[in-house]
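What you see is the complex with one protein chain gone and the rest in place.
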Amino acid sequence: MSDYTRKEIMAISAGRLVNDGDILFAGTGLSMLAATVAKHIYAPNSVVFFETGGIDPSLHELPLAVADPRVMSGTCLNTGLIDAFAVLVHRRLRTIAFLGAAQIDPHGNLNSTALGDYHRPSARFPGAGGALDAASLAYGSIIFMAHQKRRFVPQVDYLSSPGWLSGGDSRQKAGFKRGGPMAVVTDLGVMKFDEQTKYMYLEQYYPGVAPEQVRENTGFELDVSQAREAEPPNEKELTTLRRDIDPGRLILG
Amino acid sequence: MSDYTRKEIMAISAGRLVNDGDILFAGTGLSMLAATVAKHIYAPNSVVFFETGGIDPSLHELPLAVADPRVMSGTCLNTGLIDAFAVLVHRRLRTIAFLGAAQIDPHGNLNSTALGDYHRPSARFPGAGGALDAASLAYGSIIFMAHQKRRFVPQVDYLSSPGWLSGGDSRQKAGFKRGGPMAVVTDLGVMKFDEQTKYMYLEQYYPGVAPEQVRENTGFELDVSQAREAEPPNEKELTTLRRDIDPGRLILG
Amino acid sequence: MEFTPSMQKKLMSTAEAVERFVPDGAMVSLGGFTVNRNPMLITREIIRAGRRDLHLAVHSHGQALDLLIGAGCVSKVELAYGGVARFAPTGIRFRAAASRGDILVEDYSNFHMSLRFLAGSLGLPFIPSRSGLGTDVLEKWGFGPEVRGQGKIPEKKMVVDQNPFAEEEDPVVLLPALEPDVTLLHAQCVGTGGTVRIKGLTFLDVEQARASDAVIVTCEEIVPEDYLRQDPDQNTLPSFLVDAVIPAPVGAHPTACHQYYDYDPTHLKLYRDYASSDDGFQRYLEEWVLPFQTQEEYLAKVGAPDLERIKANRVLGYAPGLDRR
Partner (left out) sequence: MEFTPSMQKKLMSTAEAVERFVPDGAMVSLGGFTVNRNPMLITREIIRAGRRDLHLAVHSHGQALDLLIGAGCVSKVELAYGGVARFAPTGIRFRAAASRGDILVEDYSNFHMSLRFLAGSLGLPFIPSRSGLGTDVLEKWGFGPEVRGQGKIPEKKMVVDQNPFAEEEDPVVLLPALEPDVTLLHAQCVGTGGTVRIKGLTFLDVEQARASDAVIVTCEEIVPEDYLRQDPDQNTLPSFLVDAVIPAPVGAHPTACHQYYDYDPTHLKLYRDYASSDDGFQRYLEEWVLPFQTQEEYLAKVGAPDLERIKANRVLGYAPGLDRR
């Protein structure tokens, strides 16, 4: 068993959640690694695309932004935002979005807009971008978070991107036809949502992490009773990630 | 003074109504000749475009359809319908549409859909196509008609494309922000619309046509008292039309 | 040329594509425009397969529309325009079927249909416009209460409502999105990985394809995927939106395919003559549609001189000097 970093196990844990053929809406950073590792190993027929309009780029070099010229190189199609959203929302496609945020609540609702008062925020973040749309309209989403109490909060200061809203069937009642967060992947483990209540629970903790440690770093009640230890990254996953995907450790650090 | 055909004076009369810089939404047939003659002689800065998405084609050969491959050749832009309508409706552009129809009423409303009962028509026409949109949203329109009593009717069987609706300010009240028919060009003369009532009147009759003859061929009351004889086509107009635009007499016959 | 595994799965015969994606009763959208890039090979296969009760949704359509209606495959059409330009300003069999009440016809405009396909392609349930206010297109519904609300036909043809962002009165027309079961397209080329490139005007093909549950593409040529990916700005559809790919040289004949061939005036006039009577149309089917299992057989019937005459100049994109009178 090789050593691996938290970033590596995060990317690999998220990548394992992808089914072959899924159409992957990637942001940058870890989400790019997860999408690419999935395509290399588990989902050869999956396609990575970007909200900017780049569809299925060669990714010889890792893009650092969704508008990086590297997302326009070797693609099957260079288009624009309208076209990318047409893919994201398509009812015939299983589009999976990788999202991140500053705050998350127990139902997977995200804040990427502001802390404190919206009009005079104590901290302003970039805004909802395309994450709001992916969270609303994609087939499903996988969320990356740093596992910190101040980020896992009972209620987000600003609800930028809809998760399961207030849980139960509230998402459907709000008017959404599909979608919702499938998992939250953090530096401590993988959270999922109860099928009925849509409340978050711990599904996997990484080797070396105690379930109790996850609870302590979560700002709301988290059920850890169903959790199991995650399968550590295997050689193939690590080699693919390190040698083929991010040899310059641009994102892996 | 050369001899000329009715089709020639129709194309030239319509062409004279164009201002330099107008963006011309052309159909086929006479409207193509009118747009092209205008661009060649009166409006060098005007641009001809087609609802299919072809913008400013070279027109080395005359297209016989708006989807003729000749509308895609030498253009500044080959796009599609959405893009063409974005041009048609643009508030910054003086877009002038050339339209035709099976029936017209005194306020310039057009029928290009059906005669008789809509559900079991005595004659079915192709349908409103893009004419409805041009009549609704362009800066203005110029209509070509064969001047026959059965075509100039008090009320159209089916109102496909809006003219001045019931006259006066009814077009504005219906919700249109601009547009409306500027003139009707027929094989007998040129009709315009009263500024207040928006009712059709005869403005010009061609040399050799009597105003009374126009009235007789119109199925509703037509004021011919303000009419003057049209300026016949001049040498330059005829030469341009015959030599540069339709040398094969594909449309001129 | 080597195909990707997913492209391999998409390559199939016209018969299989029709069998799988165009069942009786399907809502079918046709790519192209009047005399250009009509999906004629698939159209002929649909007729041979004896499909019935199709619901066509098109903007301005010509040859394929007229043939499908004439052959009795169609029960409902929503359209903006049905004609083959000067060869048949109103589609001949379309006109006959509409006048006899053999088909239900619901009229829109080209902008309406464009917006409705656009809405379908973006998952918008409806889309507003000011086009058509005050016209009979709002008032007269071609589909009656007996079919409204069934399958993909909305309860209402369109709705006039107030613009909620205007202070003063500002009526707008709300148009329901279109989400066809299948769109039939003819493209210039498809890559060995399934990427589609259309040259010249794309009409509404992209929006129609994206709005559909399934897409069948016939194409002039299959080309190396690498070639298409050297300039992806020029490509039109990704492979994951395409279900079936069928190589079909001259597959739009007698309509045009930019940079490959012009429309065929001789054939369009021949069609007009045949189609002008019920018997004549039946003869057209027997001579020009029913006998051919393959595109090669059809092209043999068209004949080399005709194909040569309409061949496009590669720079101009059409056949210069073609006798089109």
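Should a chain be cited, it is by its letter among A, B and C, assigned in written order, with residues numbered from 1 in that chain.
Definition applied: a contact is a pair of C-beta atoms (placed from the backbone, for glycine too) under 8 Å apart; a residue touches a chain by one contact, two chains touch by 3 or more.
Just so it is clear, the structure is predicted and the values come from calculations on it, not from any experiment.
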### Task
Looking beyond the chains shown, say which of A:13, A:31, A:52 or A:141 touches the absent one.
A:52
### Message
Touch as defined at the start, partner being the missing chain; which of A:11, A:132, A:209 or A:224 qualifies?
### Response
A:132
#### Entry: Candidate in contact with the missing chain, chosen from B:74, B:168 or B:219
B:74
### Summary
Residues of chain A touching the missing chain are 28-29, 51-54, 60-61, 64-73, 78-82, 85, 88, 113-114, 118-133, 136-137, 158-162, 165, 170-171, 174-177, 248, 250
#### Entry: Missing-chain contacts mapped onto chain C
115, 122-130, 149, 154-156, 159, 161, 163-167, 170, 172, 174, 176, 199-200, 230, 233-234, 315
### Query
If you put the missing chain back, which residues of chain B would it touch?
23, 45, 47, 55-56, 58, 72, 74-78, 82-83, 85-87, 89-93, 137
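The rule is short, and it goes like this: only the chains that are shown with their structure count from here on.
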### Query
Connecting every touching chain pair, does the picture come out as line, ring, star, complete or other?
line
### Query
If you average the Cα atoms per chain, which one ends up farthest from chain C?
A
### Summary
Here the gap between chain A and chain B, centre to centre from mean Cα coordinates and rounded to Å, is 56
### Distance between the centres, which are taken as Cα means, of chain C and chain B, whole angstrom
28
### Query
Can you give the whole-Å distance between the Cα centres of chain A and chain C?
39
### Summary
Residue ranges of chain A touching at least 2 other chains are none
### Query
What residues in chain C touch two or more of the other chains?
206
